[in-house]
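What you see is the complex with one protein chain gone and the rest in place.
To keep things simple, chains are lettered A, B and C as they appear, and every chain counts its residues starting from 1.
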Amino acid sequence: MSLTREGIAYRVASELPDGSYVNLGIGIPTLVSSFIGPNKEVFFHSENGILGMGPLAQPGHEDPDLVNAGKQYVTLLPGASVFDHPTSFSMIRGGHVDYAVLGALEVAANGDLANWRTPGEKVPGVGGAMDLAFGVRNVIVTMTHITNKGKPKILSKCTLPLTAPHCVTHIFTDMAVIDVTPEGLVLREVAPGLDPKTIQSHTEAPLRVSPNCKEMNVPANFLAAPAAR
Amino acid sequence: MSLTREGIAYRVASELPDGSYVNLGIGIPTLVSSFIGPNKEVFFHSENGILGMGPLAQPGHEDPDLVNAGKQYVTLLPGASVFDHPTSFSMIRGGHVDYAVLGALEVAANGDLANWRTPGEKVPGVGGAMDLAFGVRNVIVTMTHITNKGKPKILSKCTLPLTAPHCVTHIFTDMAVIDVTPEGLVLREVAPGLDPKTIQSHTEAPLRVSPNCKEMNVPANFLAAPAAR
Amino acid sequence: MVNKTLATCKEAVAGVFDGATILLGGFGDPGLPGQILEALRLQGAKNLTVVHNGSGGGTHSLGGLIHDGKVRKLIASFPSNPGNMSFQEKYLKGEIELELVPQGTLAERIRAAGAGLGGFFTPTGAGTDLAAGKETRVLDGREMVFEKALHADFAFVRAYRGDRLGNLNYRMAMRNFNVPMATAAKFVVAEIDELVPVGGIDPEDVHTPGIFVDHVVEVVRHPEYLKITTEGR
Partner (left out) sequence: MVNKTLATCKEAVAGVFDGATILLGGFGDPGLPGQILEALRLQGAKNLTVVHNGSGGGTHSLGGLIHDGKVRKLIASFPSNPGNMSFQEKYLKGEIELELVPQGTLAERIRAAGAGLGGFFTPTGAGTDLAAGKETRVLDGREMVFEKALHADFAFVRAYRGDRLGNLNYRMAMRNFNVPMATAAKFVVAEIDELVPVGGIDPEDVHTPGIFVDHVVEVVRHPEYLKITTEGR
């Protein structure tokens, strides 16, 4: 079995501690906010100047002056604040945001991240990706473990232009949870039914298997047959 | 005749154009705000984070959270704003404040200003003086023309540590109004009853007399006999 | 009496000259001075250098300026939104130059200009393609890249309320690039929803003090804006 996109987001959500300040990228990361339970407070930051962002606005209730970094209409939770770009990026670059959850094209064993420029891309765009990758203490990557052509994304060395070197701290995929440590990649969790050997076979960089490696605890509705990948 | 302290402040006030943004230093400069007539709007900036500062607070009506750069309790005029130190010094250093009115110990013919460190002073302090002298487009110096020992303060070259080089644009004293130009000091106005020769005799740096040099237009109650100096 | 109000957006852009550098506020729709931009498109100035987070879209406002070939160079962080066809076409044909800057660095370069600073060292980008050829040094134990202040001839911003002294107040996420941009150009005009009397904005609610602003122009929000509030997008 492997995790659906929602499954990856669910697993990341359970990782975020009470009281943490978190910036969510576009794609799978955006889904994370739906899975923060009622027992903890996590504060979502949007780089265009919002802290304490709530869910997307209901249709018909959009505030035209309130969008997130993906230009979607959003809401504010009690205790939220709004501010300008310099302040927002002071939070990011100054190390005040605890977690950035980002998508990735490639991650290397040393934590190098490539997520801003695809090979065939004709017009480049970087947005806040580099600021987040350089500035945030914990950079969580969420992605499918392999490309849709079946090639590994977790590599000994990135082949695409880097977003930032040595920045990724955790990798959450549809197959595994992997920590980036000074000693290299450590496999911490596997998707239900998968074993470390299978994960390694889809991972170009060498994995050390944590002595505490276990199956991910994810509800069944967030699991898909491997064929679904 | 020479001008009183109030006379100097009065003369500076009449120089400030409608709509100008002005920072007033401590001493004679502080008096300037009293002499802005009802026919123009001049906006006073205080470096601790106020724009649109009004008169000193009436006794018994002080707001404990509202002081000026001299730690006096002040008021706000309609249209005022409050902000933090980085914003306040962005206004100063970024060239947004039109005039700084400052006291001086010495001014040189090339506009060099010395006003932050006296020779006998044991503990140095600079405050916002350098930021103002470097950042503001028009730096007006107000001072008595000579020291209380009768020595000139307008020199060929400053002897005291500089606040900023080449920053002073206008000098207003109890005897004269002098412009600092690329061609040197130009005497623009003299106090009632004084002539350019007398001014030069109290000025170490050479003065060119403007073809339009005239007597200052100051009410009689702001004039004192020279002996009063 | 000071009066910084203008009657029309046309007046706001009358002085824009060929080859000018222009800061455009906004992030998405919030804070985008769309009607000044449309007036600028019609005004006809060309060879412009435009500084904005993205590249606009469509055939009006910023997208229209680019579509009409008025923009020689774009300084942006995210010009690659799939909807921005005009920019993409011109870029691929080599008809528009792009300076790509990380978003936080872009904001800070603009702020530095307004604050009278010459430049700064930031960790963002060190060792990546976007810092290629740039000066670096190790500060606070990290490799940092030197970035210069980014000055402009004009800044066009959008605020919610304003007064005749140029004081501005923003709603919600409107502040974004507008706050630094309003400090960093020789000539600054704000498009506002509502002109209020002096004193109508509490001193603690002035987000851009009037000292930074040359003019304000009150506009009725474009129907496109209003549509968003009632229909979503």
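Some points to look at:
Basically, contacts are C-beta pairs under 8 Å (C-beta built on N, C-alpha and C of every residue); 3 or more make two chains touch, one makes a residue touch a chain.
As the structure is a prediction and not an experimental result, all values here were calculated from the model.
Within the entire complex, contacts from the absent chain reach the displayed chains A, B, C. Checked against the hidden chain, the listed residues B:P59, B:P119 or B:P182 yield one contact partner: B:P59. Note on the undisplayed chain: of the listed residues B:A9, B:V22 or B:I92, the one touching it is B:I92.
Only one residue from C:P33, C:P102, C:G116 or C:P209 touches the chain missing from this view: C:G116.
Within the set A:G60, A:P78, A:P182 or A:P219, the residue that contacts the chain not displayed is A:P78. The residue touching the chain not shown here, chosen from A:I8, A:L24, A:V67 or A:V97, is A:V97. Residues touching the missing chain, restricted to subunit B, are 46-50, 57, 59-60, 62-67, 71, 73, 76, 82-86, 88-89, 92-93, 117, 121-131, 134-135, 161-165 (touch as defined at the top). Hidden from this view is one chain, which touches subunit C at 108, 112, 115-123, 137, 139-140, 142, 144, 148-149, 151, 170-172, 203-205.
Residues touching the missing chain, restricted to subunit A, are 18-19, 21, 41, 43, 45, 51-52, 76, 78-83, 86-87, 89-97, 135 (touch as defined at the top).
In this section, only the chains that are shown with their structure count from here on.
Of all the chains, the one whose CA centre sits at the greatest distance from that of subunit C is B.
Centroids of subunit A and subunit B (each the mean of its C-alpha atoms) stand 57 Å apart.
The centroid of the Cα atoms in subunit A and the matching centroid in subunit C are 30 Å apart.
Averaging C-alpha coordinates per chain places the centre of subunit B 36 Å away from that of subunit C. Multi-chain contact residues of subunit B (touching two or more other chains) are absent.
Shown for subunit C are the residues that touch two or more other chains, namely 111.
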